[in-house]
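Here the complex is missing one protein chain, while the rest keep their positions.
Order of writing sets the labels: A, B and C. Residues in every chain begin at 1.
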Amino acid sequence: MSHASVPAGKYNADNPAPHHFGHHFESAEHEFSSAKQGMWLFMVTEVLMIGAIFVGYLLFRLRFPEAFHEAHKELNVKLGALNTVILIISSATMVLGVTAAQRGNNRRSIGMLITTIFLGGCFCLVKYFEYTHKFHEGIFPGGLYHFEGLTVPHAPLFFSFYFVMTGIHAFHVVVGMCLITWIITRIKRGQISKEFFTPVELVGFYWHFVDLVWIFLFPLLYLLG
Amino acid sequence: MSNSHDNHGHGSHGEGHGHYIIPDATIYKTLGALLVLTGITVGLSFVHLGTWNFVVGMLVAAMKAYLVASIFMNLSHDDKSNSVIFVSGFFFLAIFIGLTAPDFLFRGDIFTEGKQIMLPVKGVSQFKRPWEPTPEIVAHGKAIFMQQCVSCHGPEGKGDGPAAAALVPHPRNFTSADGWGNGRKPSQIFKTLKEGRPGTGMASFATIPAEDRWTLAHYVASLGPNVLKDTPEDLKAAGVDTSKDTLGDTEAPSIPITAAMKILDAETAKDGLKGNIKPGHDDLEGYGERVEARTFNPNL
Amino acid sequence: MNSVMSKAYGKAAWGLPLQGSDVAVTWDHLYWFLFWLSVFFFILVVGGMIYFAIVYRKKEGRKTKYIVDHHALEAFWTIIPTILLMAIFGWGWSVYKKQIHAPTDAMEIRVIGKQWLWTFQYDDGRTEASKLVVPLGKPIKLIMTSQDVIHSFFIPNFRVKQDVVPGMYTSVWFEPKVAGEHQVFCTEYCGTSHSGMLAKVEVLEPEQYELWKAGKPYQVTGVKTPSSDLLAAAQSSARLANAKLPLPDQGAKLVQAKGCTACHSIDGSAKIGPSYKGIFGHEQELLDGTKVTVDENYIRESIQKPQAKVVKGFNPVMPPYTKDMIGEEDMNAIVAYIKSLN
Partner (left out) sequence: MAHTAEAHGDNYLNHEKGLWSWMTTVDHKRIGLMYLASVCFFFFLGGIFALIIRLNLMHSGHPVVDANTYNKLMTYHGAIMVFLVIIPAIPASIGNFVLPMMLGAKDVAFPKLNLASYYIYLAGATFACLALFLGGADTGWTFYTPYSIRTGGGVILVIFGAFVAGFSSILTGLNFIVTIQKLRAPGLTWNRLPLLLWALYATSIIQVLATPVLAITLVLLIFEHVFKVGIFDPALGGDPVLFQHFFWFYSHPAVYIMILPAMGVISEIIPVFSRKPIFGYRAIALASFGIALVAFIVWGHHLFVSGQSELANFVFSLLTMFVAIPTGVKVFSWVGTMYKGSIRFNAPMLYALGFIELFTIGGLTGVFLATLAIDVHLTDTYFVIAHFHYVMVGGTIMGFVGGMHYWFPKVTGKLYNETVAMWAFISIIIGFNLTFFPQFIAGTEGMPRRYWSQLPEFDLWNTLSTVGSWFLLLGFLMVAWNMIKSAKSGPAAGDNPWRALTLEWQSKSPPPHDNFGPTTPTVTHWPYEYKGANV
């Protein structure tokens, strides 16, 4: 993943710089496949990190099924479904952005990536409304919970998981948006070309992974409780 | 992880794998499939299938995840080792939950076999008109208090029992007139005993027979700075028919679920079907929470 | 110190505590089996290593043999340990079941762990602190919970240990076969005074147990914990060593040692309890609104019966320190120290 720095101004999205691969690799292809493998390993760490909270959630759900079932009814299925659709579409635009970069169509790639960021922003906005509504009602995690409408024991625990899981997911969405912004600047500086699109593809993986987490979060929290 | 792969040092970069470019048509088709599947999960969640809701919901999610991973993340055209790496993450997650569950869901077999921890539920009627305090009734209430309540409320009812420190809010100080949620009249205390105070450490003590609960209420009321009396309206509101001498069957008999399970366990043990139901650890009598056995009849 | 120790654990096999119950005897069998098995393997491996190191040390003209592997040998040292380990597991499991399953007629006593005290509640409503009184030869089942953090209830002489966890019940059982005192430790780290969270099991002869039950004076006969003598000796020697110090300085050491400063500051800041600074001779408002002047008697009462007069603004959470825990000399030193903080 080491890249020769390019003099500013000389190259741009339409006229990208030639790529020089790292001195310890044999070829650009070798460098690319190594970087990709590293990214997959990183995603395994993400699977375990986020998965571990899923494990906690599932166990408590099995221990207090009624409380979790009652509590999950407080979540807004419509907003959850809306966010699911938003994220899935953003995944598709991300893929379109990556394939455009792979074909050397950097203009189209930038367009798709901006759309992706926009959709990520929409997701966060919906999340923001969901959160503030919950806070208004007094639904907070665990010990701070003071919602009068639902006093089943252990219901606050459900919301602890809800806030922790969606919160960490939302954090990943924001990180993803920052990463996409970063690759857009790289494309604009002419550092991405048909020959070298590693960062675009890897950030794409990351974005899909964030989508993938939500694909499980949505039914677990909103639909099944 | 994948060590069977690539045995020749540098010859290992999977020529051509990285350059597969997903056609736009595939992307749109996949997007359509994902949206349809989302619709299916949402729809199915309104159909009641019991546990199958969970299974079906997770299966659909897994299908969506497969589509995202194999097409959007291009695993289907990528080096196999990357698939192995990614799937191994889920494998170890399965180990994690698979080996935590045998503890988390199977705890609490601390009862001695065959011994019932709870007192019998239906007491013999000792007192007539238990809603009217007499010295005997108050004394009986005190005896129960010393067994059931001191751990939190302290021997003198000041809310300073050994378990009080851990409770927020602190247990009620019965010797003070301040801060009573339901009120200090015996009928109001009776209500608290029956229903508990959600959000506090005060659990429902509906497991104590109603008659004993009245005696307890009178004792607690007697600890206050001045003893309040119930009006006939109060009593009526509390479900007491003052024209009779006894409480009658206004209260469904209930015992803690652990005791119920224990009895059930003992019953099935006689029939040689022992051990299917294990009591949960935190449902024990005493300090933990109480769970009401809603439909259980101990006389069965 | 060596001789005192071995005398105190007179009936114990070397390196192990006294065998206080049948489970302890069974446990010891398994322990010694593992011990000698380990000695065997240690000699095999390390003895072999030393032997090879000497015999095959570098010498002029020595040629080494080219050996890469030996499948039969490798299979042998894979399979034999596997068989042994499975046998050890089975044996361990069978002893474990005896260790944790109480007989049905066991007498139940409830145990509450709190920072940093053990409380024992009997069915008849009687409670004891830091002292578990039980009759000889009767199975005892302890049903335990914690009020604050995790503790662990450990009686070496009975080879039993169980964590005491807030929010759930755990249990431990034993059938004492040796009358006398047996040491109890807290073995799950629980804060400042973790090492002070000790208790004793007093196993009484039947007639003495009846006396205790009736609330009359009774005697503990039989074994003593090594520490009961040694601790007394150590404390008196510490007291002698301290005796050269001025009384307030002795008190300063004591409030550190007893963990008082975990809750009571000496700089005037309020922690879990009121600060010691500047209280002596001053009035304090109590929970019930009355006022009390802090003097020798109040301090003494507040140490021995902390719940009696609690200062307003604080919770009644302090555990009582009995006369056995803080003797009169120490009490005087602590009072002198608090006085000196004015």
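One rule holds in what follows: contacts are C-beta pairs under 8 Å (C-beta built on N, C-alpha and C of every residue); 3 or more make two chains touch, one makes a residue touch a chain.
Keep in mind that what you see is a predicted model, and the values were worked out from it rather than measured.
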Problem - Among shown chains, those touching the left-out chain - result: A, B, C
Handout entry: Contacting the left-out chain in the complete assembly, out of A:F123, A:F161 or A:F196
Key = A:F161
Exercise for the section: Consider the whole complex, including the chain that is not shown, and state which of C:F120, C:F154 or C:W173 touches that chain. Expected result: C:F154
Completion exercise
The missing chain sits against chain B at residues 1-3, 6-10, 12-13, 81, 88-89, 92, 95-96, 99-100, 102-104, 106-109, 166, 168, 281
Completion exercise
Across the whole complex, the chain not displayed is touched by chain A residues 1-2, 22-25, 30, 33-35, 37-38, 41-42, 44-46, 48-50, 52-53, 56, 59-60, 64, 140-144, 153-154, 156-157, 160-161, 163-164, 168
Problem - Residues in chain C touching the chain absent from view - result: 1-2, 4-5, 8-9, 15-17, 27, 30-31, 34, 38, 41-42, 45-46, 48-49, 52-53, 56-59, 62-70, 73-74, 77-78, 81-82, 85-86, 88-89, 91-96, 98-100, 148-150, 152, 154, 156, 159-163, 165-168, 170, 183, 185-196, 198, 226-227, 230-231, 233-235, 237-238, 256-257, 259, 261-262
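To be clear about the criterion, only the chains that are shown with their structure count from here on.
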Exercise for the section: Examine which chains touch each other and state the graph shape they make (line, ring, star, complete, other). Expected result: line
Completion exercise
The chain whose mean C-alpha position lies nearest the overall protein Cα centroid is chain B
Fill in the blank from the handout: By the touch definition above, chain A meets two or more other chains at residues none
Exercise for the section: Find every residue in chain C that makes contact with two or more other chains and list them. Expected result: none
Fill in the blank from the handout: Interface with chain C, chain B side, in the complex: residues 107-108, 110, 112-115, 146-147, 154, 160, 162-166, 170, 281-282, 284, 286-288
Problem - Parts of chain B lying in touch with chain A, wherever the complex brings them together - result: 10, 12-15, 17-19, 21-22, 24, 27-28, 30-31, 34-35, 38, 41-42, 45, 53-54, 57-58, 60-61, 64-65, 68-69, 72-73, 78-79, 81-82, 85-86, 88-90, 92-93, 96-97, 100-101, 104-105, 198-199, 280, 289
Completion exercise
Listed in rising order, chain A residues that touch chain B in their complex are 26-27, 29-30, 32-34, 36-37, 40-41, 43-45, 47-48, 51-52, 54-55, 58-59, 62-63, 77, 81, 84-85, 88-89, 91-92, 94-96, 99, 102-103, 151, 153, 204-205, 208-209, 211-212, 215-216, 218-220, 223-224
